[in-house]
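To start, the structure itself, in structure tokens.
Other chains of the complex are left out, but the ones given are in their true place.
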Amino acid sequence: MTPIMSKSDAAALVVASRIRRGLTWAKIAEEIGAPIVWTTAALLGQHPMTQTQAQQVCRLLELGKDVAESLQLQPYRGADQAQLADPTIYRFVEALSVYGPALKELIHEEFGDGIMSAINFRVDISRRPDPDGDRVVVTFDGKFLDYRC
Amino acid sequence: MTPIMSKSDAAALVVASRIRRGLTWAKIAEEIGAPIVWTTAALLGQHPMTQTQAQQVCRLLELGKDVAESLQLQPYRGADQAQLADPTIYRFVEALSVYGPALKELIHEEFGDGIMSAINFRVDISRRPDPDGDRVVVTFDGKFLDYRC
Amino acid sequence: MTPIMSKSDAAALVVASRIRRGLTWAKIAEEIGAPIVWTTAALLGQHPMTQTQAQQVCRLLELGKDVAESLQLQPYRGADQAQLADPTIYRFVEALSVYGPALKELIHEEFGDGIMSAINFRVDISRRPDPDGDRVVVTFDGKFLDYRC
């Protein structure tokens, strides 16, 4: 009996194969018919895939059954502090630090006491052309859940 | 000579007056003709207002010149850990922890090495009706900046 | 214009009046017709009350309008580390540290990938007589939410 390959080891192999074969995350997402942010997050170890999805990915990337098995494992979700300090990710952290309390006020104003679900939830990213420089547009879209006692 | 009122004291008075007069953040934003998330963040102490904006807000909320002076002050931006742990804000923090590395990958795939600016940047929030329960939709929209040496 | 009384100041007055008048939390909860754990948490500053609830509490405890106004305010929720280190609360923290990963496994086994909501959620506490010493029984009851992309 051997342990199941860790999701970080599986992610390292997915990344290596993706780069060496010149495949985009978009192409992989298309292959399995799932949203691109979700697919990327799943392959980096943040979501379990179905058996079918894992097998499709491993066929496309020519990875073994041990990787496919790992991709189906239920993960411990979350990034560590070193990842969140990377400048590309940190700008989102900073934006939350600046705008988080305002978002809280406006959620309560519009919806009442409650939260935006981070589970019944999706994230999208797109590029918006702009003459002053194209823009990164990221949308967080979650069901409102009201506090109930 | 007295010190300028702190932005947190000014924010407490803005909140008190807003609630007692039954005014929404939307109404205040409309009054000064600025985006609603920006306006709310500014009044909570995260942005300096122009003299005109500060005076309009204080007239609407019947607050004194000391508040108007404080609203124009250049802030130290950022929320503390206790604020970020509030469940309504924490769901955004959690979403970043789960999706941050995926967003990083996709920004690099689409734009190359760089970041989404958090300065040349805006946040919007809206309500999207949904038969399974309405949804909170928050959009982060920032100019892409590429790393240059 | 004065700021709204902070929820911690309001809680200190609620506690003082409750003790001096010899009233139980159970009695206050009964007065407003709300569950006891929810009511206690709300009065300690963790939930906003409706105007009616706040007024009923302040009438019962002979507290002023400033307290009633504070009780209706939307809170920043959460306890600080010093509170969580109190032995009576810490035993719950320790239990989560020991049983949290097992609960995660069993939630996934029974429900699939998702979480127990902490928003559509309630807590109850009761005393169960036992010849070896009565027992504290605390029940967490939250809607299952499945991860969706």
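Going in written order, the chains are labelled A, B and C, and every chain counts its residues from 1.
Heads up, the rule we're going with is that a contact is a pair of C-beta atoms (placed from the backbone, for glycine too) under 8 Å apart; a residue touches a chain by one contact, two chains touch by 3 or more.
As the structure is a computational prediction, the values presented were derived from the model and not from experiment.
Sequence-identical chains make up the whole complex; the displayed set comprises 3, and the total in this structure is 10 copies.
Note that only the chains that are shown with their structure count from here on.
On a Cα centroid basis, the chain most remote from chain A in this structure is C. Spacing of chain A relative to chain C, judged by their CA centroids, is 33 angstrom.
One inter-chain figure worth recording: chain A and chain B are separated by 24 Å, centre to centre, where each centre is the mean of the chain's CA atoms. For this pair, chain B with chain C, the centres built from the Cα atoms lie 29 Å apart. With touch defined as above, residues shared between interfaces to two or more other chains in chain B number as follows: 83, 86-87. Per the touch definition, chain A reaches chain B in the complex via residues 24-26, 36-37, 40-41, 44, 46, 77-79, 83-84, 86-89, 91-111, 114-118, 121, 123, 125, 127-128, 130, 132-145. Residues 9, 12-13, 15-17, 19, 61-64, 82-83, 85-87 of chain B are the ones that touch chain C when the two sit in their complex.
Chain contact summary for the complex, chain A toward chain C: residues 34-35, 38, 47-48, 74, 108, 113-115, 117, 119-122, 145-149.
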